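First, the structure itself, so that you have it in front of you.
With one protein chain removed, the remaining protein chains of the complex are shown where they sit.
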Amino acid sequence: MQNTIYQKLLSRRVIFSLIFLLLLAAPLFMSDFRLNLLGKFLAFAILAIGLDLLWGYTGVLSLGHGIFFGIGAYCMAMYLKLEATGGTLPDFMAWSGMSELPLIWLPFQYPIIAILLGILIPAVVALFIGYLTFRNRISGVYFTILSQALVLVVVTLFVGSQNLTGGTSGLTNFKTLFGFQVNSASTQTAFYLITVVVLGLVFFACRKLIKGRFGKILVGIRDGENRMRFLGYNPSAYKTFIYTLSGGIAGLAGMLFVLQVGIISPTMIGIIPSIEMVLWVALGGRGTLIGPIIGAVLVNAAKTGFSESYPDIWTYFLGLLFVLVVVFLPKGITGLFEKWSDRRKKQDVSSSVEVEKSYS
Amino acid sequence: MFGLNEIIITLFNGISLGSILLLIALGLAITFGLMNVINMAHGELIMVGAYITYVIQNLFVNYAPPEYFDLYFIISIPVALIVAAGIGMLLEVSLIRHLYKRPLDSLLATWGIGLILQQTARSIFGAPNVGVTSPSFLTGGLEVGTLFLPYSRLFILGLSIVCLFSIFYYFYRTASGRRIRAVMQNRQMAECLGVSTRKVDMLTFAIGSGFAGVAGCALTLLGAIGPTIGTSYIIDAFMVVVVGGVGALFGAVTGAFGIGILNTVFEYVTNATLGKVLIFVVIIAFLQWRPSGLVMSRSRSLD
C-alpha cells in the first residue's frame, strides 16, 4: 500500500507540477542576478524541447538551431532597438552611412508584429529548407551536414550585412518594451515569469502532441522511415512539420533570450552554440521532454560557473562531455533515472508491470 | 563586361580553391564516403598537419644550416601524413569503432574530440595565428603575359592531383586497397573470406585522416595558421562530398572543382557574403535534381 502512495507521489505529473511551481516561485528566494541567469537557461530549455522533438523523437539531427534561435532574437532586438532610438535611425546604420530605415526594418516598429515574425520567420525558413531536403529523402547525416552549412551561410550573411544587422557586434543597448524599462528589476522578473509560463506551455503542448498516436508515428519515422512509407505514411511531411515547429519554438526561445540578456550577436548563434544546443539534449536525455530542460539548465549553469574563470578548462570539459555522453550515457540523465526507477519497480512489484515506454 | 585576364584569374583562383577542397575532401571521401563516419575532428587533423609543418620549420630554423631550410617542407608532408594517420588510428580504435552503427553519435563524439584538439593547440601554441615561411622554391610565381600564377597555388593543385592518383592507385590496384573496398561493399562476405575487418577499418580511417594532415601541410603555404584553421574549410569540404555523392572519387573531384570555381565566381561577381549564400542555394537546388549526389549508389536493403 505504501508503495502505491510513494509511486503516486513520484508520478511524472506530480513531479512536473512541483518543478513548475518551484520555478514560478523562484523570484521569492533568488537574487535578481541569479534569477536572470535562470531565465536565460530556461529560454535555452524551451529551444531544447523543440530540438529534441526533432532529434529525440523524429531522429533528425539539426546542427543549425542556433540560426532559428538567432532570427527570433534579432526580430525582438530590432523592435527593441527601434524603441530605444525613439524614431531616429539606430546608431550603427548611421555609421554605415544610411539615411533612412531600410525596408525590412519597417515592420519591426510594431511590437506585436515583431513578436509574431520572431516565430514565423524561423518557422518559414525551416519549412522551406525542410521541404526541399526531406522531400528528396535527404536524411540522416546528409541533412545534418546541410543544417550546419545553413548556419555558416546565415551567420556570414548577418556579419556581412553590417548596415542591416549591426555586423559582428550585433544589436544591444535596449531601453523599453511596451513602455517598460527592460533593464529594471521588476521588468526582468516579469520576463522571467513569462519565460517560465512559455516553457510550461511549450512543454505541455509538445507532451500532448507526442503522447498520442502522433508521437508513435514520429518514433516510427525515427526507427524506420522507409517502413513507414509502406504503412502508408509520408515521412517527409511529418519531418518537415516537426522541423518547422521546432524552428518556431527556437525563435520563441530566442526572443525570450534577448529580452533577458539584452544583446544578440552572430557569435551567439553560430556553429559552436548550435552544436552545444545538441549537447543539452544529449546530456539531459533525448526522446524525453524533461531531459532537454534538465540538460539545458545543467550545461549552462556549469558553463556560467566554469567558463568565466577557466575558459580553457571549460573547452576541454565540453569536448570531453560530448564524448562521454555519447559513449557512456546515450540516453542521458533521464536514462539513468529511468534505469534506476525500473530497478525499483522490479524490486517493489512482483506482478508484471506495464513496460515503461522509452519515449513517454 | 569582364576582361579575359580577369576571367582567367578568377577561374584559376576557383581551380585553386577547388584543389584545396579536393585535398581536404579526399580524406572525407574515405572516412565519410566509405565508412559513413562523419569525422568532425577532420578539420582538427588538418590543423595538426599545419602545426607539424610549423614545428618542423622551427626545428630547421634553430638546428639546421640555413641552406637546407627549404627541406623542412619536403619533410613535413610525410611527417604530417604519418602523425595525422596515427591520431586517426587511435581515434578509430578508442572511439569510432564503438559507434559505427550510430553515425549521428559518432558525429557528436568526434566534434568533442575536435574541441579538445583545438584547445590543446591553443594551450601549446597560443591562440594567435602563427606564420610559416614558405620554402623559397614555392615563393614567387609563374608569369604568363600579364597573369601571375603563384607557385604555392600551383603546387597545391599538383599535390591534390598526386594525392588523388595515389588514392586511386591504392584502392584499385593494390591488394590492400582491394580488401578495403571488399569490406566496405560487403562486410560479412569479406569477413567470411578471411579479411580482418577490424584491421581494415582501422587502416581505412587512418588513411583518410592522414590525408587531412597533408592538407594541413599545404594550407601553411597560403597564410598564417591557427587552432581553427581546419574549421574554416571543413564545412565546404563536407559539401563537396554531399554534392559529389558518396564513395566515389570522381564525384569528389567534380564536386570540389565545381564548388571551388562557383564560389570564386560568385564572390567575384557579387561579394563574399552573397557568394556564400548563392553557393548554398545552388547546392540545395542541385540536390533537388540529384538528391544522392552526382554519383548514386543503389542499395537493396530497406533501411
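We call the chains A and B, going by the order they appear; numbering starts again at 1 in every chain.
The rule is simple: a residue touches a chain if its C-beta (ideal position, glycine included) is under 8 Å from a C-beta of that chain, and two chains touch if they have at least 3 such contacts.
We adopt the following convention: contacts and distances are computed from a predicted model.
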Out of "Glutaconate CoA-transferase subunit A", "Multiple sugar transport system permease protein", "Iron complex outermembrane recepter protein" or "Urea ABC transporter ATP-binding protein", flag the one the UniProt entry gives for the chain missing from this complex.
-> "Urea ABC transporter ATP-binding protein"
Of A:175, A:207, A:229 or A:344, the one touching the omitted chain in the full complex | A:229
Which is it among A:97, A:179 or A:212 that touches the chain not included here?
-> A:212
Of A:237, A:313 or A:336, which residue touches the hidden chain?
-> A:237
Absent-chain interface as seen on chain A, which is shown | 209, 212-214, 216-217, 219-220, 223-224, 226-227, 229-234, 237-238, 241, 354-355, 357-359
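The rule we apply is simple: only the chains that are shown with their structure count from here on.
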Note: chain B sits from chain A at a C-alpha centroid distance in Å of 33
In the complex, go through chain A and note every residue touching chain B.
-> 61, 129, 132-133, 136-138, 140-142, 144-146, 148-150, 152-153, 156-157, 159-161, 224-227, 271, 275, 278-279, 282, 312, 315-316, 318-323, 325-327, 330
So in the complex, which bits of chain B are touching chain A?
-> 32, 36, 38, 95, 98-99, 102-109, 111-116, 118-119, 122-123, 231, 235, 238-239, 242, 271-274, 276-277, 280, 283-284, 287-288, 291, 302-303
